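Note that one protein chain of the assembly has been removed; the remaining protein chains are unaltered in position.
Take a look at chain A:
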Amino acid sequence: MNILVCLKQTFDTEERITIEDGQISDDGVEFVINPYDEYAVEEAIRLRDEHGGEVTVITVGPDRAEQALRTAMAMGADKGIIVDDEDLEDADEYSIAKVLAAVIDDLEYDIILGGYMAVDDGSAQVGPRLAELLEIPHISTITKLTVDGDKVEVEKDVEGDTETIESKLPILVTAQQGLNEPRYPSLPGIMKAKKKPLEQLDIDDLDLDEDELEGKTKVLETFLPPEKEAGKILEGELEDQVKELVGLLRNEAKVI
């Protein structure tokens, strides 16, 4: 079974976000595999261990993103492909999906996994867009995956209930929290990761017209949410507190 995983390197979720010159600064920031993509990597390794085959992890990003691929290889992925994003200007989800599709067009695959969204941009678009470009079915936010022959069965959460969907390979699925518990990379995994094959591609290496890659969206402004102010604790008789609260909601918070 040929299993592909698309992943993105994102800020560690513990990092404090700072803005410099209108852009999010990545100075001294720790990077990790996007947590949802980590579920995808784990699921891919489990599929491989059950059905045989190979797991290839793919990312589009700067040099440092290689570390995310090495981490996935330390967990057990077999090989990696990184596409340098340096020549990508004003890229957005549209552009990234195009690049991934161009990479994957040259590969054999039975199933493609990804996280359902990246925790940085949070758009949840790349997976579905990629499936459309490849003209294969996709199911998003899955919490369970079973593959039997070319039959695929997934579960996903819907408003507190579970939906079961059947489909067929080849397919693209995106992972939601709850799909699995990603493993820690073992020490031998870490030691071996560097020896696993990693292919480095530029946009030029792909059958793509650079002009076609410009994003369809524009970032107008990047700003931090307003700082949270300290809460207010009302005191006194319950009846007075209720009156005060209603007054505050009407006049200060202006929500009623």
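As a convention for this text, a residue touches a chain if its C-beta (ideal position, glycine included) is under 8 Å from a C-beta of that chain, and two chains touch if they have at least 3 such contacts; residues count from 1.
Simple rule for what comes next: contacts and distances are computed from a predicted model.
**Q** There's a gap in the complex where one chain should be. From "Probable peptidoglycan glycosyltransferase FtsW", "Acyl-CoA dehydrogenase", "Phosphoribosylformylglycinamidine synthase subunit PurL" or "DNA repair protein RecO", what does UniProt name that chain?
**A** "Acyl-CoA dehydrogenase"
**Q** Which is it among A:1, A:91, A:133 or A:190 that touches the chain not included here?
**A** A:190
**Q** Tell me which stretches of chain A touch the chain missing from the display.
**A** Interface with the chain not displayed, on the chain A side: 32, 67, 70-71, 74, 184-188, 190-191, 193-194, 230.
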